[in-house]
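Structure first, then comments.
Note that this complex is displayed minus one protein chain, with the remaining chains in position.
Coming up: chain A.
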Amino acid sequence: MSTLDQSLQGLRDTFRRDQVWPFLAPEQAQVDVGNQMILYVEGLNLSFDGFKALNNLNLYVGDGELRCLIGANGAGKTTLMDVITGKTQCDSGTVYFGQNHNLLTKDEADIAQLGIGRKFQKPTVFEEQTVFDNLELSLKTDKRVLPTLFSRLSPSEIDRIDEVLAIIGLRKQRFMKAGALSHGQKQWLEIGMLLVSDPRLLLIDEPVAGMTAQETERTAELLTSLAGERTVIVVEHDMEFVRSIARTVTVLHQGSVLAEGTMDQIQNNKDVIEVYLGEEQDDEGNLAGVMA
């Protein structure tokens, strides 16, 4: 085929009548979870000055799943969340939210508006503003400048905030400044800020760090009650906690997935034992101790 033919063919393809040019096609706002999968992470690579933070990482998370990510420090858990939420650019790989949203082409605000909420390791709430205002800011609304300037709280929005205040147990503190809350309450407020925005996928980084046993228990209840309707990915070091909530656990090691399965499968997994305990020991009780 001559070059002319080739270019003609290309031209014909460009102007085919049965297709819409990609830039003219309306962007589908709905997340397509036709295959029961909500998050596709494939071949993700990222290095910081030669250190491979993520190394050909593949991860698939089903719609409505509650997934725990565990791994030692530097295994790439937080970095993975950074890439998913658009904070960090990766070197190569793909991240899809549903089948139709390529997250790597979007910025933090876009990703948040798609329905991916994130809780940081250190609780970050707006300390100078009241608990209520914190939740109001997180509502799922039009977040452009002018609509925000003229927006008013609708009764249904107030109801929604009240509902979330009840879930996170901060009803009495609603007009308190968020900075005056205790550490555990801040953690909950941050989870509440995620909930009020009605997200599809929640990324939760160390939700029970610094919580009392009782608070931890309530957090576990809260997270398990969310799964099903929403997809939840939890990063946590507290093995007790992971055991109490996890259905599927993914172990990360040196930037890639080492093992995946139920908690029991993980604890009996040879690779995991090798990495965490060395070869001479394979007692599962000790494993939990070391990993915690």
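Following the convention adopted for this analysis, a residue touches a chain if its C-beta (ideal position, glycine included) is under 8 Å from a C-beta of that chain, and two chains touch if they have at least 3 such contacts; residues count from 1.
Here is the rule we use: contacts and distances are computed from a predicted model.
Visitor: What does the UniProt entry say the missing chain is called, choosing from "Amino acid/amide ABC transporter membrane protein 2 (HAAT family)", "Heme exporter protein C", "Quinol oxidase subunit 4" or "Cytochrome b"?
Guide: "Amino acid/amide ABC transporter membrane protein 2 (HAAT family)"
Visitor: Any idea which of A:88, A:121, A:151 or A:224 touches the chain not displayed?
Guide: A:151
Visitor: Which one, A:136, A:206 or A:238, makes contact with the chain that was left out?
Guide: Answer from the full complex: A:136 touches the omitted chain.
Visitor: Taking the full complex into account, find the residue in A:67, A:101 or A:118 that is in contact with the omitted chain.
Guide: A:118
Visitor: If the missing chain were put back, which residues of chain A would it touch?
Guide: Residues 85, 87, 107-109, 112-113, 117-118, 120, 124-129, 133, 136-138, 143-145, 148-151, 193, 197 of chain A touch the chain absent from view.
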